[in-house]
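After the structure tokens below, expect a handful of questions from me.
Subset of chains shown; positions unchanged.
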């Protein structure tokens, strides 16, 4: 089963958890268990899982700023755009999480989140569920 | 089919290969081939695949130390904890590997490994197998 989620981002760079929206889709799935693949269809946003909140999201954005160096990008578009491509491909744009009884098998502190690196925009995330 | 593996870690930071434990689970699977999804249910540990041994594990831990910068973390817990969140989400907490005839289709030098960033602890890894 393939479905999609729309996420409106509000800032240039932002971390947006959306575990709840994924589980709303799992509500409609008949299979008792399986794997949920989460894929973002953009080149300036990424998907990851981890702790969000208590400042961790700002920490993550600052760490990405420091990790991707300030090189002279060759990319024809504006340099911040090139930076967003690098950050997105490094974090990753696909994530697979097992589920059971309509819940993702996340740990207590884990959330699935979108990393916006070139907002604000409307982002499309594909949710694919298989046995 | 969903199963799980418990991994006891012994150090603050450590790389622990566990391909063998995954293939013990594949022994019990009837399907001839498919994909095995490996997911760690924690926010201060990660899963990856690569060469382990001959010093590569220590190299990897040192590289992570250098990559994640020494910023003033906002996260309410202790700074080393925040560092572990960043390292874990960057490396990733999910991995999908094809299998055939009860073996992961790894290359000669590839091992699946856990990266412990806040041990020693007992870690739970979910193994989900689908066609």
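Every chain is named by a letter (A and B) in the order it is written, and numbering of its residues begins at 1.
The rule is simple: a residue touches a chain if its C-beta (ideal position, glycine included) is under 8 Å from a C-beta of that chain, and two chains touch if they have at least 3 such contacts.
Computed from a predicted model, the values in this text were never measured in an experiment.
Counting every copy of the one repeated chain, the full complex in this structure comes to 3, with 2 of them shown.
Here is the rule we go by: only the chains that are shown with their structure count from here on.
Fitting subunit A to subunit B on Cα positions gives a rotation angle of 120°, stated in steps of 5. The distance from the centre of subunit A to the centre of subunit B, each centre being the mean of the chain's C-alpha atoms, comes to 20 Å. Touching subunit B in their complex are the following residues of subunit A: 33-35, 48-51, 54-56, 58-60, 62-63, 66-67, 90-92, 95-98, 100, 105-107, 109-110, 130-131. Against subunit A, the residues of subunit B that register as touching in their complex are 2, 37, 39-43, 67-69, 71, 73-77, 82, 85-86, 88-90, 92-94, 96, 124, 126, 128, 130-131.
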